[in-house]
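Every protein chain but one is kept in place in this view of the complex.
After this line comes chain A, so read on.
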Amino acid sequence: MRSIARARVTQVWIFLSSITVGSWMLGATHEGSGIAPNAAVTAGILALAAIKVRCIIHYFMEVRTAPEWLRVFTDYWLQVLMSAILLIYLY
């Protein structure tokens, strides 16, 4: 059990779960505020999602120590996807 608690993936899991609860609360806080779009909340949600995805790719999928082509591909995929989502949302 001690080795599980010490494992880096355990720290990552705690971090990811905390972010999820954070975005849950962020969404829930704005549930009663009508249906108006909220760019600040959306940008925050997308940033948290991007952090979570990168953590999963780097630590759970072990891309952190993978060959460069894989690190570059996954980083570009995430950057292009999140930028496109935000740009389409804003314009």
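Basically, a contact is a pair of C-beta atoms (placed from the backbone, for glycine too) under 8 Å apart; a residue touches a chain by one contact, two chains touch by 3 or more; residues count from 1.
Operating definition for what follows: contacts and distances are computed from a predicted model.
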item: Listed names "Oligopeptide transport ATP-binding protein OppD", "Amidohydrolase-related domain-containing protein", "Inner membrane ABC transporter permease protein YdcV" or "Cytochrome aa3 subunit 3", matching UniProt entry of the absent chain; value: "Cytochrome aa3 subunit 3"
item: On chain A, residues whose C-beta touches the chain left out of the figure; value: 4, 7-10, 12-13, 16-17, 20-21, 23-24, 26-28, 30-31, 35-38, 41-42, 45-46, 48-49, 52-53, 56-57, 59-68, 70, 73-74, 77, 80-81, 84-85, 88-89, 91
